[in-house]
Structures are given as structure tokens and as C-alpha cells.
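Notes follow once the structure below has been shown.
As you look at this complex, bear in mind that one protein chain is not there, while each of the others sits in place.
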Amino acid sequence: MARFVPLPQAVADNLKDGDSVAFEGFTHLIPTAAAHEAIRQGFRDLTLIRMTPDVVYDQMIGMGMARKLVFSYAGNPGVGLLRRLRDAVENDFPRPIEIEEHSHAAMANAYEAGAAGLPSAIFRGYRGAELAHVNPNIKFVRCPFTGEELAAVPALRPDVTFIHAQKADRKGNVLIEGIVGIQKEAVLAARRAVVTVEEVVEDFSGLHPNLTILPHWTVAAIAVVPGGAHPSYTHGYYARDNAEYLEWDRIAADRDLFGDWMERNVLRATPEDFARRVEKLRVAR
Amino acid sequence: MARFVPLPQAVADNLKDGDSVAFEGFTHLIPTAAAHEAIRQGFRDLTLIRMTPDVVYDQMIGMGMARKLVFSYAGNPGVGLLRRLRDAVENDFPRPIEIEEHSHAAMANAYEAGAAGLPSAIFRGYRGAELAHVNPNIKFVRCPFTGEELAAVPALRPDVTFIHAQKADRKGNVLIEGIVGIQKEAVLAARRAVVTVEEVVEDFSGLHPNLTILPHWTVAAIAVVPGGAHPSYTHGYYARDNAEYLEWDRIAADRDLFGDWMERNVLRATPEDFARRVEKLRVAR
Amino acid sequence: MTKSDFTPNEMMTIAASRALRNEDVCFVGIGAPSAACNIARLTHAPDITLIYESGTIGTAPDVLPLSIGDGELCDTALTTVPVPEMFRYWLQGGRITIGFLGAAQIDRFGNINTTVVGDYARPKVRLPGGGGAPEIASSSQEVYITLAQSKRAMVEKIDFYTSFGHGEGGDHRKRLGIDTKGPTLLITDLAVWKPDPETKEFTVVSLHPGATREMVQETCGWTVKFAEALDQTPPPTELELATLRDLKARTDRAHKGA
Partner (left out) sequence: MTKSDFTPNEMMTIAASRALRNEDVCFVGIGAPSAACNIARLTHAPDITLIYESGTIGTAPDVLPLSIGDGELCDTALTTVPVPEMFRYWLQGGRITIGFLGAAQIDRFGNINTTVVGDYARPKVRLPGGGGAPEIASSSQEVYITLAQSKRAMVEKIDFYTSFGHGEGGDHRKRLGIDTKGPTLLITDLAVWKPDPETKEFTVVSLHPGATREMVQETCGWTVKFAEALDQTPPPTELELATLRDLKARTDRAHKGA
């Protein structure tokens, strides 16, 4: 049953050291505020899961919070590589990081299987792809009817999933619009789910009933954090802050610059700062 | 690429004797007009596929068109049994019919696998269920990671799928609202798909973009048949004709009564008759 | 039966409704289960989540649907999902607390037949089949069953295992690798039944007002076990009965109107 709580409590109540955790978002609706709160609370030894780890995962990895990364595309979208991740993989700085690497199709199927309560996902994939040789969590099975060889990966079942969404209603039902990505599956696959939202509305009447909606009993906690996806965007609320993504490339390239930036913008910041950051990006509604 | 054609041509161009064919609809949006057109054109030896065969399948089976039925629940919704199907199964009248019987979960997964281009579907099902002993198309496989035994069924790949939908736009994109059922999967799983629609609109602007929509290049032919789902309903257009479903129980109970009714209401009728049948059932829009 | 102000069928629906909690996520079969679930929602469990296999989640129909896919269910639902998602994410995903089923035939271990009377290949009566029931029975956390008693329905041996209950009893579910509880409650028009903790045989734990041991046995095809401390089901309250009758009257008006 969803409880409405402040973000620090939502994070403290649901995340712990050593957890496997997904902060999911597919370019759209990245739960930055939740990730920053996790950074402030200083969790360790996390297994970070995400199809498209980007700036927030670069930040958590740069802060030494991650023991392992499960992913399918690790880049700064539209900009280039993730430099803190590179430093961890190439130089073990600030700590070594274990890599479990998949394709998007595999991760999407693995979340889907997690949401569906299955132990694994079976799909047509990885043919000729070398990841199948370096990742022991990629196996092959035979279709019992045709004999065709199909790829299999274990279902993803994060201990906790964090997502950002447009709206919750007063009962705690959650609504997502625009590019819906993998978030519904990431929430349903997780043992616990925490959602940050732009706003709470009385109910969803007037909105189309076949939208992506998570019933309140699938969510552990909801925190209201306007702007909580910045520098990502929230469809219908504010645009993507492209300049911030470009700027990140410069910041993450230098260990000291990174440390200073994190100190100023994350460690000494609060969830309330996000609303200000998106002010100039607000879209007409 | 979707072509707009009259219903008789849409059926004649896409269905042939011996085909496997799904007329899908889950109580809502049953493509009755398309099924009646298929009856008028007198196809033989069809393999009829549907999760919930109801009145239109009772009619086709009663007319001796079906060699085989693949299904998971064969009933007159809210009324009772299908009496023409019973006559075929229990008495081989008017011809014997082969039965391939599944659960809803199996059929839904099998359509999903068909839409996904997979040879089979794997799910947690049929545990302790006797269908697994009488249907050779139910097998069991082991998860390569946990060893758990899971059910497997072949993907459904109909030669043709017929569905009814609310709207097409001028390009032939198709929109479905309300209870969306299994129709998207049934269309994408089929080699050819034919859609009857209530109306053609200029475009879908103003409607929510995350609705169930089939791009025009997934559909072979579209025929405009207002009322084409009667006595089923079309969300936003007209209500279900419950009296007709009750009446069917009486008609289908008697071979002669059935023959007379089919002669009057199907064989000597036209697609244009459907608009009149739903006049009194129209809902405010 | 003694004269009373309510019918056995009304008592059955109301007794079934009482078993549901506000927190339940209930996969609702059509007919008697649907009435019971909606009476629960309209009385003591206003926030119960009702799910129908057509894809409607959190539905709150003003009248009872005739089928699992009536427009009323969609109009009043929190959201409507495609059928594959319903069976994969919501049922198989383990999110259903109560699967609520009816039955054409049932045995003492809660195994259900809705497939055939007679032999499968050459049946005496071809019934509709399992629909969602085989996986509702195995994937729901618990299963409640409701049906009116008769020797035709409550039989020593069912003709076909459409949905697995407790099989041959005892730990049969566990032996098949099914880790959900299975049938934990049977509500008929005469009594409330619960499975014996060991044997899993359904045992009468409470008789409805006016019902006797003899009436229960006469309408049941197996030798009935009764709990040592046999309760009497409390009669319907005024609120329960008024709510049920209002719902039925609204439903009749709506379906005749169509």
C-alpha cells in the first residue's frame, strides 16, 4: 500500500546497503532526485540495475556506491561516454566494479519476466553476439516444438525500484504518460517500489483510462518532488535540460571537478532544489 | 499496407478454405459482421481460433464450416453453453469437429508469442490441470537457471485474423479503446489481418497517443461496417444487446430453428444491416 | 428450511462477501463470485480491488456485469490492461490475493470441473471449459469457491480436473511444485466449508440459518465431514440484504433496458 512520505524517508525506509536497485527511466522520467537522495544517505555495495545507466549512475559509481552494474547501454545520451564509469572499469577508481552486460532486448525481456513472476525470459537474441561468451547469465534453450535455439536470461528482480512519474492520485495510484519505457515492468518486478511524482491530484478522471497506471498496492512509498527528473524531462511538465548533459561530460572527465560538483549540487542540496532547476524549462500545459 | 475495401471483398481476398482463422474479441468488439460475411461466402474446413468462442463461432460451427476449434472458453457469455458446438462435439452434427483446448493464460501467451515472432510461449501454467494430459500441444520445459518446470505451448499464428475496432484514420491506422482484449496480439500474430471499423476519421489528433493503435502496415484490409460488432458492443458507440444473447440460447437449441434463423439473419442479410441493428443501442458520445 | 426473510442464495452471496477484506486483490469469476465481491465492496470493503480477466483492474460496477467483458467494468475501472498482461503481470506475477471461482462440478478437495460431463473425447455434456480457472487456481495466493449445493455439482469424483484444488488431499499441491494455498474456503447456499488442516478435505464449519446437517448431506455427493464446533452463520444484516437486493434490482433494470 502506497504511503505518501518525504523523499528522505522514502529512500531510508526502502533502500539498504548491499541491495540490488533499479533507478529506471528511458531518457524520459529519470528519477534523479531519488538517486541524489540515495547518494546523500551514502549507501554502499549496491548492485545498480538499469537498461540505460546515464548521468545519475555515473554519479553513484563515481561516489563509490556500486559493487556491480547490470546494464545494456551505458552512455551520456546524445553526448558520449560515461567518464566516471570508465574510470571505475578501466582504473578501478574509486573502487572496482563488476559488470553484467546485456542487450536492450535481453534487459527488457528480463524485466518483463520479473514483472510476470517468471524465473527467466526466453527470446530470440544474442545470435553471433560476443556478450553471450562473456556473460554467464546468458544461456540457450531449445523450443520443445520446433527445436529452435533461443536465448535465455534470468528474470530481473530488484530489491527496490525507483521511478519518477507525472501524477499520483490521493489513494496513491500512479500515472505515467509520454515515453513509458520499462518503468511499469521495473516496478512490478521489484520487491519494493518507490515513486517520486510531480504532483498529487484528486483522481484521474478526465484522463484516458488505458494510460500506464500502477495501482496503489504495487507501490511502497510516494514522495512528491516537483522537477525530480531534472536534467531529464517530464512529459507535459518540463523539457530536457540538454545543456546539463553536455556540461556533465566536462565535469565527469576530472576526478576533482566531479568531487566539487557533487559536493555543491548533491551532498549540500535538497529535494526541494529540483523545482527551481526546472523553472526555466517548464512547458505550457 | 491497409486497403479500404467493401467487406465482401475484404473477406474474399484474405480468407480461403482450409485456413486457420481467428475472429477475436473479448466480449467487447466481436467482429460479427466479418464472421457473417465469411458464412455467406461458405468457406469450409476452417480451423477456428479464439480464446472465447461465442455466438458467431456457434453459428459457423453449426453451418459446418469448421474442421477444428482452438479455444479456452466456449460459452454464451452470461447465458450458458454453446448448443451448436455441443451438437458438433457430442453428436458430430453437422460434421465432426476436432478440439484443441487450452486455458486463457495459455492462449494469451500463445498469441503474445505469435505477435513476438517466437515459436512457442513459456509460462507458469497447467499445474495439476488435466488439459495437459489430453492436449499434446502442451509440453513442459525447465528454466535453465532455476530448474523450475514451466509450461510451453506453440505460438498461435493464424493465417488470418479478423477484428472490429472503433476507428481507422485515412491512412489506415486503426484505433481500439475500452477493453482491448487480445486483439492487438491476434492481429500481429496473423499472416494477414482484416479490420472492420465503425468509422474513418481524418486523423487521431486529440486522442491519447498511448492508446492501442495498429499502424496501417500491419493490416491488409479495412472495411467500414457501422454496428459490425452487434450483438457485442463497441465502447463509445453502442451497448451490448443482451437480449440477443439470451435469445440465441433458444435458437441454437434446435437444429431447424437454427437453420431458419441463419437463413433469415445471415445468408439473406448484408453488412449494411448491422447499422440498423444497433440503432436503439447507441450511446451518447 | 425454516421460513426466513432471505433466500439461501442470498445467504450464500452475503456469507461469501464477508470473507473478503478491504486489502484484497480479487480475481473475480462471473456469476455468484461477482455478486459476492461487489457486495463486499458496497458494504465492509469499499477499497477492495476487483479484477476481471478481461483486463479491468480496480473496477466498481454500478450493476453486475453479464459477462467478464461488459463495458460497465471498463467504465468504472482504475485502468484496463491487455489480456496477456492480465495473465502475466497480475495473475502469474502473484499479485492476486483471492481467486474467486464458481464450479460446475467440485469434489471434496476443491478440485473443479468445468470442462466435460463424461469422457473428454466423447463427452455426454460439453461444458464451456476452463477459461482462466486453471491458472487462477494455481497462481492466486488463495482460492475461494462458491456454488449452490446439489448432488450433480458436489460429486465423489469429478469427470475432469479443469482446475487443481488439493488434488488427492494432503500435500498434493506441494508435491506438484505449487506453492500457493489453493482452495481455503467454500461457500454454498447451506454452509461455510474449510479444508481440514491435514487432509485438506472440505469440512463444514458453519451452517447457514435454517440449514441442517441433513440438508447439507442430502445435497452433496460425498460423505460430509462436520467440524466438532459447528458455528451458525450469522444471518444477513439489514444493510447486507438491502445492498444485495438493490444491486440485483439495478442489474435487472439495466439488462432489461438494453
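Chains: A, B and C, in written order; residue numbering restarts at 1 for each.
Methods note: a contact is a pair of C-beta atoms (placed from the backbone, for glycine too) under 8 Å apart; a residue touches a chain by one contact, two chains touch by 3 or more.
Quick caveat: nothing in here was measured; it's all calculated off a predicted structure.
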| item | value |
| --- | --- |
| Neighbouring shown chains of the undisplayed chain, as defined at the top | A, B |
| Identified contact with the non-displayed chain, of A:Gly62, A:Gly125 or A:Gly172 | A:Gly125 |
| Hidden partner chain, touching residue among B:Val21, B:Leu118 or B:Ala269 | B:Leu118 |
| Candidate in contact with the missing chain, chosen from A:Tyr233, A:Trp248 or A:Trp261 | A:Tyr233 |
| Contacting the left-out chain in the complete assembly, out of A:Asn14, A:Ser103, A:Gln166 or A:Thr196 | A:Ser103 |
| Hidden partner chain, residues of chain A it touches | 26-28, 51-52, 71-75, 77-79, 81-82, 85-86, 89-90, 101, 103-105, 108-109, 111-112, 123-131, 134, 148-149, 178-182, 184-185, 212, 233, 235, 239-243, 245, 281 |
| Contact set of chain B toward the excluded chain (per top definition) | 1, 112, 115-118, 171, 173, 185, 188, 204, 209-211, 213, 215, 217-218 |
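The rule we apply is simple: only the chains that are shown with their structure count from here on.
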| item | value |
| --- | --- |
| Centroid distance [mean C-alpha coordinates] between chain B and chain A, Å | 39 |
| Between chain B and chain C, centroid-to-centroid distance (C-alpha), Å | 28 |
| Contacts with 2+ other chains: residues of chain C | 74, 80-81, 88, 92, 139 |
| Residue numbers of chain A (touch at least two other chains) | 116-118, 210-211 |
